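Shown below is the structure under consideration.
The complex appears here minus one protein chain, its other protein chains still in place.
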Amino acid sequence: MVILPLTLKEATAHARGKKLLGPVSLKLDGAGITMVIGPNGAGKTTLLRLMHGLQRRSGGVVEWAVPERAARQKQSYVFQSPIMMRRRVLDSIAYPLRLRGISKAKAHAKAQQVAARFGLAELLDSWAPRLSGGEKQKLALARALITDPEILFLDEPCANLDGRATREIEEILRMAQAAGTKIVMSTHNMGQALRLADDILFLLGGKIHEQSAAEPFFQNPKTKEATAFINGDIVE
Amino acid sequence: MNRTLATLFATLMFASTASAETLRMAVTTSFYNSGLSEILLPEIKADLDLDVELIVVGTGQALRLGEAGDVDAILVHARAAEEAFLAAGFGTARREIMYNDFVFIGPANDPAQIAGAANAVEAMQRIAQIEAPFVSRGDDSGTNKKELALWNAAGAAPDGNWYRAAGAGMGATLNVASGMNAYVFADRASWLNFGNKGDLTLLYAGDPSLFNQYAYIPVNPARWPHVRIDLADALENWLTSKKAEGLINGYTINGEHLFTFNAQTAE
Partner (left out) sequence: MSEIAKGFWEAWGLILSLDPDLYEIIFLSLQVTVTAVIIASAIGLPLGAWLAVNRFKFRRYVIAVLNALMGLPPVVVGLFVYMMLSRAGPLGGFGLLFSPSAMIIAQVIIVTPLIASISHQTLRDLWAEYHDLLISFNATRSQRIRALLWDGRRALLTAMLAGFGRAIGEVGAIMIVGGNIDHATRVLTTAIALETGKGNFAFAMGLGMVLITLAVLVNLLIHTLSKTEQASTW
């Protein structure tokens, strides 16, 4: 089952009567890392949540190649502040597999492999809520990738992390993308966008202000707001 | 007498082939507080292999339990109410077992001077006259009914701040009287067994009108088919036997004799 492409047509999102996002139209396809950038309040988080189904659409269309519930089986999401369950690291990583009916033994075995790849092997028996920020985010990523998702959403995953942890996360993301997972990720760090992006979605005021491949965007932004943003000016 | 023994024997034969049977009987708090059941129940168990479960309530509720079929038999002391119970078809027959007496309890200094009264009615009148504090059970029990009948005979309406209806069993009512240092109408057995006498003492007794007759009534199986009438009848035979007579007459508290056995041993 392939769930991409994801199509949004004039999609909007409201909360308590206020418009958070939209109308937004885009089409997401199979390859590469798409970075969602823009100033705070532009709607980056809302867009990601809308695509993943955590935010209900108030209008327009949000469509995968298969029905929504089935599509979510092949998606994963990493939150800006990692959500830890009150369990050990090993159980946490194995949890998504257990939800899918995989036996405890098999799930734990795969979780151990994944943990090793992510540098979490020493921490398997630790209590997840007690981990450091960077360790938690790596756990969240391990948990997200253990189900071999077709697409991985990340909402500013490195916002609260130091340089070393950020480097480790970015390395993992590159590996995942190389293994075939589509990455859609928001960031307010221009450096990170420059390092990782294949495509750019530049959001402003709840709408897509510019959308293009990474290189043309950074070399030759079409709008003055994009230019200002790339330069590091405050844009509203 | 021979018939009683024969019945006992037959019941024993039956009982020994099965595990202990259970009979539920509603009894009044006055009876229970006397402590007599502690003597009788083990003997009943030994002789009849019967576990008697006592539900200790006021006469009013005991009769209601019989009416609802929630017990197999009742042991109460309120003749008029018992007659009504039978007339309505809730019981099979009334069997007198024993009697004790009611007494007047009050503060040691006896402000109403009832110790010298000629009879129970006069004692009541003296209390009403000075409006001395008086605690009543107020729970529609046999004791309560007797008390109210006496107020009636005394022509005094128990009304006013001095008259406190506790709405409780004998022990609890005695507690209230002890706490308030008030007069109270009680059965002798409960009084003797009561552990919190305080300043109270027995002031008046002996009038034949204070006679308190206990009767045993099995619940009517025609009305409630689940009732163990066989067990209830066996218990009735035991309660009216020579052995029971000996135990009941011989029961004392601090050397004081309490109950007098007066069952007619049969037919």
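The letters A and B name the chains in turn, as written, and every chain counts its residues from 1.
Criterion: a residue touches a chain if its C-beta (ideal position, glycine included) is under 8 Å from a C-beta of that chain, and two chains touch if they have at least 3 such contacts.
Since this is a predicted model, take the numbers as computed values, not measurements.
Contact with the chain that does not appear here is found for just one residue of A:P5, A:P23, A:G53 or A:G119, A:G53. Residue B:G169 is the one among B:G58, B:P133 or B:G169 that touches the chain not shown. One of A:W64, A:Y77 or A:F118 touches the chain omitted from the figure, and that residue is A:Y77. Of the candidate positions A:K19, A:R87, A:H108 or A:K222, contact with the unshown chain belongs to A:R87.
Along subunit A, the points of touch with the absent chain fall at residues 52-54, 69, 72-73, 75-77, 79, 83, 85-87, 95-96, 99, 127, 129-130. For subunit B, the residues touching the absent chain in the complete assembly are 24, 29, 33, 53-56, 67-70, 168-169, 171-172, 174-175, 178, 193-197, 224, 226.
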